[in-house]
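One chain of protein is taken out of this complex; the other chains stay put.
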Amino acid sequence: MQPKIEVGILGATGMVGQQFVKFLQNHPWFEVKWLGASDRSAGKKYRDATEWRLGGETPEFVADLTVEDCKPGNAPRLLFSAMDASVAGEIEQAFARAGHVVVSNARNHRMDPDVPLLVPEINPDHLRIIPTQQRNRGWKGQIVTNPNCSTVVLTLGLAPFRPFGITRVIATTLQAVSGAGYPGVPSWDINANIIPFISGEEEKMQTESLKILGRLEGDRFAPLPAKVSAHCNRVPVVDGHTVTVSVELAAKPSEADLRAAIESFAGVPQERKLPSAPARPIIYMNLPNRPQPRKDVERERGMAVFIGRLRPCPVLDFKFVALGHNTVRGAAGAAVLNAELMVSEGMLD
Amino acid sequence: MQPKIEVGILGATGMVGQQFVKFLQNHPWFEVKWLGASDRSAGKKYRDATEWRLGGETPEFVADLTVEDCKPGNAPRLLFSAMDASVAGEIEQAFARAGHVVVSNARNHRMDPDVPLLVPEINPDHLRIIPTQQRNRGWKGQIVTNPNCSTVVLTLGLAPFRPFGITRVIATTLQAVSGAGYPGVPSWDINANIIPFISGEEEKMQTESLKILGRLEGDRFAPLPAKVSAHCNRVPVVDGHTVTVSVELAAKPSEADLRAAIESFAGVPQERKLPSAPARPIIYMNLPNRPQPRKDVERERGMAVFIGRLRPCPVLDFKFVALGHNTVRGAAGAAVLNAELMVSEGMLD
Amino acid sequence: MQPKIEVGILGATGMVGQQFVKFLQNHPWFEVKWLGASDRSAGKKYRDATEWRLGGETPEFVADLTVEDCKPGNAPRLLFSAMDASVAGEIEQAFARAGHVVVSNARNHRMDPDVPLLVPEINPDHLRIIPTQQRNRGWKGQIVTNPNCSTVVLTLGLAPFRPFGITRVIATTLQAVSGAGYPGVPSWDINANIIPFISGEEEKMQTESLKILGRLEGDRFAPLPAKVSAHCNRVPVVDGHTVTVSVELAAKPSEADLRAAIESFAGVPQERKLPSAPARPIIYMNLPNRPQPRKDVERERGMAVFIGRLRPCPVLDFKFVALGHNTVRGAAGAAVLNAELMVSEGMLD
Partner (left out) sequence: MQPKIEVGILGATGMVGQQFVKFLQNHPWFEVKWLGASDRSAGKKYRDATEWRLGGETPEFVADLTVEDCKPGNAPRLLFSAMDASVAGEIEQAFARAGHVVVSNARNHRMDPDVPLLVPEINPDHLRIIPTQQRNRGWKGQIVTNPNCSTVVLTLGLAPFRPFGITRVIATTLQAVSGAGYPGVPSWDINANIIPFISGEEEKMQTESLKILGRLEGDRFAPLPAKVSAHCNRVPVVDGHTVTVSVELAAKPSEADLRAAIESFAGVPQERKLPSAPARPIIYMNLPNRPQPRKDVERERGMAVFIGRLRPCPVLDFKFVALGHNTVRGAAGAAVLNAELMVSEGMLD
């Protein structure tokens, strides 16, 4: 049994940081040894610096760690970034410059032309951009990102259909409140209500998804030559983003073709049995009114995307509904799976 | 001041029936004089036959009326039907056969080739099918219907765009629980959850909307030659169906063209100042995150449809969000406005 | 017809300020002419300074008023204070010192020994402390307060029982999210959840209620010699605080005595037909499962308190449930009714 790899969390006291702590508890490869946060928290024990907002109380395995400033120094080589976008950009670069491997959930560098925007089941080869990134920037370290929480649900839902030539996609999201962080959406605004707007979200879905589903050609990313249109809505759901999708496919497959593609879909994380990889990344539910966020989102530790109601679309070719856990598969779990892929590639050796 | 027209309500004790009672309170033209319900309720006072489920207590103006069997006899000529689809079909026909004017919210006859499916701002001329209906069926009475609650929001939202040639529409609904009637959706299923399926709803939206937006050519309806694709979802909202819409328009108008079309849209109910007609049937909201069901749906007595976020769609031409009150503009209020239109046409003389 | 009395709102851009604006729309006696807010907003038009969070859009009657600094100067004599407690204390005093009549919803001065904590149906005579207040403080102006939003529901619910000698009260609240202001409670915390704690609320209910139900003896308040114990909870409800109450009564009345006391309860606002006074301040609902916040709280413009389920308590004497609108009867409407009472007393002449 190998010693575990020491890891740190940038932005550990916030909501996303707490999600990382929870997800990394008992991780077989990674051991949380370092917690970074703002000046205000630095120097305190994690249990004192943090108002724990998830279930139960602050987990014991980190409760007595002292929170550090988010500055390179004594941090482990591998760092997960749970920082808010308002500060993540420069801090992540500082750590990468100092030689750290930064696996980030922040949006700042996702669309950079030399930064992988990774969904390990879809585009693991995008990691091959890293030498270019290091050369461009003169870094020993690196930054790897995962997509926006609604984008990961959409792209995993579409991934099995790639062989049939995705050309046009219209998606409407019904996004949980946990996607807005903390304090996030005021209950006055969302209780028994719908907010038909999430700032910047539609743009992210429309651009990030094409990068993810696109190809790495030499040292540049060629986005998928398709059109994506997103309608984003906040709904009074705790966890789990639901997405309704209509899709046009160049090869005009049958419904049976698509069902077979979903059933057989798997990726590198499944082949390599990465610790956080679900046995099957996409699970089709046959029940007529599923998947549903409250009832299904916690299955498979929140790491699978659930698909249901695949049927012909009178306007494009097919339509379906997809569901994924926004703070797990769409945030902390996504980043951890990215890091596991990188370990399996020998990038942390 | 003319005497009021006496009206009755078929299915008066149920949830939709209660909505009719509430909406008809203090109506300037109509006076509720007759309440029909199932055998179980017949013979009781309305206050005793009804478990009042709306705000406050059973309205006094009907509380002491005796509930009657749903059989022709002493009912007024003009009847609103709030009956459940499981029984509405035959009972409405029996009343029409007996000479009554049945203005129905039930789905049973909506798609009959000789029954108007009416949205007074869109297709008031569809009433001209009535002589054909009466001839076909040998009736002195008649049946007129209003659309399904999500369809009316979609069609009113699209109505201003008709001059630009609507060819393809993809719509996703976020529908309130009141749309499912009573007891409707169990709270166990919908609390903090999404149900991505409503039985029969997508089919209704995909067919009813084309009939409504289509033309009456002689004695037959020619549906709009367009394609509509619907994704229907139940959400934990009390009242108000939100619909996200992407639309393709043959004439390729500018966004300014569409905004102008929305601003200037009005119909016969507005011209004639029908009592339940909103001053403007479609209201565009400029706030970036509106309309919202809980905050906007009660405006204009629930009779307007609110539009927001009109913007280009990367896949079709434009996209926007629409909101309407499902139990008012999508049910009781719709039927009452239909009856007001019919009165203004002299059809109740 | 008399000219209207000009009024201003301190803290007009916040959530409570918006509630004042909404409640004062079309008020027969008062006309909003002045809106004060923080430096950040001063100089802007109200429509630009305010993110309107209630239904519809910013009301036209105030939208073009220019927001002023919260400093005495050109403000009308009568001011409603909707300020946050963090700043209300000193600003209200500055205005009172400058001769203004400050009718405040803030908590800062409620328990001051020379400030009335007014519920016009219960203790209108407490206004007689004002000369003492002015003498003590050397003011020409004055400060009058209304209670905390849960306290007003409890005290109005108990008011009819005062003749029977209230000695002990145990109350549990189920408080709506609007009671926490804006942004208030994060949706992450309250969606499908209960928070069994509201900072400072139990203390307020336990002390404010005894001052309100107590007597003004000469120039000092004698609190009711009773014990009140409160358990305060936040619940996922939009508007309306529900309170379950067990009460001990010295005179050991019968249930019929109490029902009669509720039915006949009225106060000075009803006698004088003040514009915001409900016809009956306390309405008993006979339905077995009412009152309910979502269904009943908007009745009577939110100014009545609803009582239900009066029954014997095995531990104290009787128990019942009470409901009131926390942002109307518990905030803006309470203050406006206070001002109306003061006008009717000639205090604004």
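Just so it is clear, A, B and C label the chains in written order, and each chain counts residues from 1 on its own.
Basically, a residue touches a chain if its C-beta (ideal position, glycine included) is under 8 Å from a C-beta of that chain, and two chains touch if they have at least 3 such contacts.
Note that the structure is predicted; figures quoted are calculated from it, not measured.
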{"item": "Touching the absent chain when the full complex is considered, from C:37, C:88, C:170 or C:224", "value": "C:170"}
{"item": "Residue touching the undisplayed chain, where the options are B:189, B:219, B:298 or B:345", "value": "B:189"}
{"item": "Which residue of B:81, B:133, B:178 or B:206 touches the chain not shown here", "value": "B:178"}
{"item": "Residue, one of A:68, A:92, A:201 or A:296, that touches the chain absent here", "value": "A:296"}
{"item": "Touch list for chain A against the chain that is not drawn", "value": "52-57, 191-192, 238, 285-287, 294-296, 298-299"}
{"item": "Where the missing chain touches chain C, by residue", "value": "168-170, 172, 174, 189, 191-197, 206, 227-229, 231, 233, 235-238, 242, 244, 246, 288-295, 308-309, 313-316, 319, 321"}
{"item": "Those residues of chain B which, in the complete complex, touch the missing chain", "value": "15, 53, 177-178, 180, 182-192, 236-238"}
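Keep in mind that, in the parts below, only the chains that are shown with their structure count from here on.
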{"item": "Intercentroid distance (Cα basis), chain C paired with chain A, Å", "value": "47"}
{"item": "Centroid spacing, where centroids are CA-atom means, of chain A and chain B in whole angstrom", "value": "42"}
{"item": "Whole-Å gap between the CA centroids of chain B and chain C", "value": "40"}
{"item": "Per-residue multi-chain contacts in chain B, two or more chains", "value": "191-192, 238, 294-295"}
